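Just one protein chain is left out here, and the rest sit where they should.
Letters are used for the chains, namely A, B and C, taken in the order the chains are written, and counting of residues starts over at 1 for each.
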Amino acid sequence: MKQTAINSIRKFTADRDWDQFHTPANLAKSISIEANELLDCFQWSDDGYDIEHVKEELADVLVYCRNMLDRLGLDEDEIVNAKMTKNELKYPVEKAKGKSNKYTDL
Amino acid sequence: MKQTAINSIRKFTADRDWDQFHTPANLAKSISIEANELLDCFQWSDDGYDIEHVKEELADVLVYCRNMLDRLGLDEDEIVNAKMTKNELKYPVEKAKGKSNKYTDL
Amino acid sequence: MKQTAINSIRKFTADRDWDQFHTPANLAKSISIEANELLDCFQWSDDGYDIEHVKEELADVLVYCRNMLDRLGLDEDEIVNAKMTKNELKYPVEKAKGKSNKYTDL
Partner (left out) sequence: MKQTAINSIRKFTADRDWDQFHTPANLAKSISIEANELLDCFQWSDDGYDIEHVKEELADVLVYCRNMLDRLGLDEDEIVNAKMTKNELKYPVEKAKGKSNKYTDL
């Protein structure tokens, strides 16, 4: 996400004095709630989804993730890079290639 | 997310030949599943969470969101900016300031 | 659920002094968390699920639903029957038959 979008999310929250509601726990609930509105686009069928609806719900998930990064003072790239390093170890290419098994079942 | 992190996510998927599993519906499920592993950090208490665990689970949500953006050919900034413009209209400052009500109850 | 199972759930909670954690909000989080462990059985494929795993995760959802009914003093049959009456009105047979559309799209 570019700085412009990050700034507009921060200004939106600040203008409405909503930081008081953005506890980490409330944001975790919010991410799950929005993730399920996204899932709802695929409730009865994997295809035939409404792409405009998908875009809005995915955006909502990303906005609440940004709120949580801000609230906890986290750097998105830092936590993603750290997790990807862990994932590389959990899912070695030679074992995981072409398989959807959990790492515990590889 | 900077290009380096985006590239490492894409390479991780490509190296494992996992694009075949990354249908939009499967990624929507995955975002919800990871969002709930994040929520699990706050299951019985709003405080006293394990920040290292939170960082990993939030990273997982962000990684699957990136996979979905890639799969659907979406631009993160574009969908976030479009949604924030909608949110500005749904939650006018003068009505929403300091209130956690849904827009339908403002 | 028969009274024997309901009693064993209640005794389990009472023996561990866990009523203090069973606020409605914490139970709502718990139901979502367990629902996503159930969803995890179907993350990458609709078929080929582990039925023993599905049984355990579905049971976990049902146990937390029972905890919530108890906490809020609700009667399961009463709330289900009331909701089914509403559903009958939202989804009239002649409009909904054979269609998976939301009631707002019928």
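What to note about this one:
By our rule, a residue touches a chain if its C-beta (ideal position, glycine included) is under 8 Å from a C-beta of that chain, and two chains touch if they have at least 3 such contacts.
Every value quoted in this text rests on a predicted model; they were computed, and no experiment measured them.
The chain not shown here is touched by just one of B:Thr4, B:Gln20, B:Ser45 or B:Thr85, and that residue is B:Ser45. Counting over the whole complex, chain B has residues 29, 32, 36, 43-45, 100 touching the chain that is not drawn.
Within chain A, the residues in touch with the undisplayed chain are 21, 26, 29-30, 32-33, 35-37, 39-40, 42-44.
Hidden from this view is one chain, which touches chain C at 1-2, 4-5, 8-9, 12, 15-18, 20-21, 23-26, 28-29, 31-32, 35-36, 38-39, 41-42, 46-47, 49, 51, 54-56, 58-63, 65, 68-69, 72, 74, 76-77, 79-84, 86-88, 91, 93, 96-98, 100.
Just so it is clear, only the chains that are shown with their structure count from here on.
Residues touching across the chain A and chain B pair largely coincide in numbering: over half of the numbers involved belong to both copies.
With chains reduced to the mean position of their C-alpha atoms, the one farthest from chain B is C. Chain geometry summary: the mean Cα position of chain A and that of chain C are 25 Å apart.
Our note on geometry: chain A versus chain B, Cα centroid distance of 2 Å, whole angstroms. Of all residues in chain A, those touching 2 or more other chains are 29, 32, 36, 100, listed in ascending order.
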